[in-house]
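What follows is a single structure, written as C-alpha cells, with notes after it.
Of the protein chains in this complex, all but one are displayed in their positions.
Here is chain A:
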Amino acid sequence: MPRRRDAVVRRGMRHIGRAIAEQPGMFTWAFAASVLYGGMTVASAYVIGAVTDRVVLPAFATGEPSAAGLALAVAAVLGVALLRILGILGRRLFAGIMGYRLQADYRRRVTGQYLRLPLSWHQRHPTGQLLSNANSDVEAAWFFVAPLPFACGAVVMIGITVAVLVVTDPWLALIGLVVFPLVFAVNAVYSQVMAPRMQRAQQLRAEVSEIAHESFDAALVVKTLGREDVEGRRFTARAEELRDALVAVGRVRGLFDPLMEALPTLGTLAVLLVGVGRVADGATGPGELVSIAYLFTLLALPIRAIGWVLADLPRALAGFDRVTPVLDATGETPHGSTAAAGRTGGAELALRGVEYGFDGAARPTLSGVTFDVAAGSTVAVVGPTGSGKSTLAGLLVRLVDPRSGQVLLDEVDLRALREGEVSTQAAFVPQGTFLFDDTVRGNVTLGEEYSDEEVEAALRVAAADEFVRRLPEGLDTRVGERGATLSGGQRQRLALARAVVRRPRLLVLDDATSAVDPAVEARILDALRDAERPSTVVVVAYRQATIALADEVVWLEGGRVLARGSHEQLLAEVPGYAALVRAYAQTEVAA
C-alpha cells in the first residue's frame, strides 16, 4: 500500500512535469504572476507593520499626524495592493489559459486519432467510451492545472516567509515551522481519508442512475403489472445508501474545513503570545509583530492550493490513463499508388477467397468468400442475423481490409489504389444512417461542388424531393444533430441521395432502406437501374420485394457463401432461404 502511494506521487509529479513541458510559456507567466502575488502578499503584511510603526504609532504618540507620512502610507498600501491584484489577475488568467489549451490540444489529438485509425479499431471500442475519452477524460486529466501555478507560487511564498521569519526572529520562525507543515500534513491526511469515500459515493451515484434508466425504460411493464411501488422502494433503497455515503463524505469535510481555519488562527495567537515577550526583551518591534501576525492569516489560502493540486492528481492520472491508449494506438490504413482504371459505367467487382475476423473472435466472420459481380448488375446479399452481411458490405468499399484474400475493383486490389480513390468510385450507405448537423444540401454534397440541379436530381432518385420541398427552407434547412428533426425514413433517403449524387460506379447499400416504404424502395431501385449509366449495385436486403429486383442473390450463412442464383432458384432449392424470406415477409404488411 505505501509503495503504491509512492508510485502515485511519482507518477503525479511526472504528470505535473508533462503539463509544464507542454505549455512552458503559459506556465512561466502564471508562475511569475503567482510569485508576484506571493511576494506582494508578504510585502503587504510588512507595509501594514511599517505603517503601524512609523505612521500610526508616532502620530498617536505625538498627536501630530505628518501629511507626508500619511501620503507615503497610502501610496505604499495602494501600490502593493495594485501589484498584488495584477498578480492575482495574471495567475488566474494564465493558469486558466494553460489548462484550457491543454484540454483543447488533447481533444484535437484524440479526435485526430479517431479520424486516422481504421474502422476495425472503432469496432473494438464502445461508442460511449470513445466519447468520454475525448470529453470528460481529457477534462479530468488537466483539471488540476488551474490551481497549479498558485500552488507552485505558494511553495515559493512559504520559502520566502520562513526566510524572512528566520531573519526577523528565530523564535517566531519556529512557530511558522510548526504551523505550516502541520497545515500541509492535515491536507495530506484529508486526501487519504477522503479518496475511498468519494469513490464509494461516485459508485453509488452510477448505480442510482442505472436503476432510474432501467426502471423508466421498463415503464410499460412496470405500469401494466402495477409494480410502481416496488420500483419506488428499489430506487429509494439505493438512494438512501447514496445519502449515507454522501453524509460520510460530509463528516470528513465538515471536520477538515474548521481545522484548516483554526490552525493558522492558533498560529497567529501563538505569535502574539511569544511576540510580546520578544518585544519586551527588545528583540522585535511591535510593527514587526503585527506584520507576522497578519502574514499568518494571509498564508492559509495558498497552502490550501497545494492541497487542491495533490487531491486532484489521482483523478487526473486516471483520466490521462484512459486517454493514453487512444493516443498510442497505431494502425493506419496503408494506401497504394495506383489510380483507378478510368473506365465509365458500372464497376466490375470480384472477391477472391476473402476471410475476415474480428480480433479475439474464435471463428472468422467471413471465410472463403469468392464471387463476381458483373458491371452494371444488381446483387442482393441475404442471410440470417450474424451471417456476416454488414462485414461483407464494408469490405467492398474498404472500410476494413480482409485478413486474407482480395477484393478487386475493375481487376485492381482495393489496397493498391491511391488514398481517396475508392470513394471516387464507390459510394456506401451504412445500416445506421448518419447525418451531420448541417443543411440538407450540406448533407448531400458533404462539401463537394454539386449544382442545385444535381442535388435535386439525386433527391428525386432517392424519393426525397417531396419532403425536402416541404421543409421550411428547402435545401438550406438544417437537419439538427444527427438529423434529429427528420423521421427515420427521411434520414435514410437523404443518406441515399448523398450516395447517388456522386454517380458512383459501385453503390453498396447495407440495409439502407429499412425505414422506407416498400413501394418507395422499389421505385428507388428502379431509378438506379434506369439511369443512363447504371451503377453496379450490391444491396444487403431483407424484403422479398427488394430481393426480387436483384439480378442475382448471394446466400450467406455462418460467414460462407452457401448458394448463389436467382431469387426463384434459391426459393426452390435452399430451405433456410425460403424460411427466412417468408418470416421477414410476414411482419411486413399490416404494420
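Basically, a residue touches a chain if its C-beta (ideal position, glycine included) is under 8 Å from a C-beta of that chain, and two chains touch if they have at least 3 such contacts; residues count from 1.
In this text, contacts and distances are computed from a predicted model.
The subunit not displayed here is recorded in UniProt as "Putative ABC transport system ATP-binding protein", chosen from "Putative ABC transport system ATP-binding protein", "Ferritin-like domain-containing protein", "Probable membrane transporter protein" or "Gfo/Idh/MocA family oxidoreductase". In the complete complex, the residue from A:32, A:81 or A:562 that touches the missing chain is A:81.
The residue from A:43, A:172 or A:222 that touches the chain not shown here is A:222. Residue A:205 is the one among A:205, A:315, A:352 or A:560 that touches the chain not shown. Checked against the hidden chain, the listed residues A:163, A:185, A:262 or A:327 yield one contact partner: A:262.
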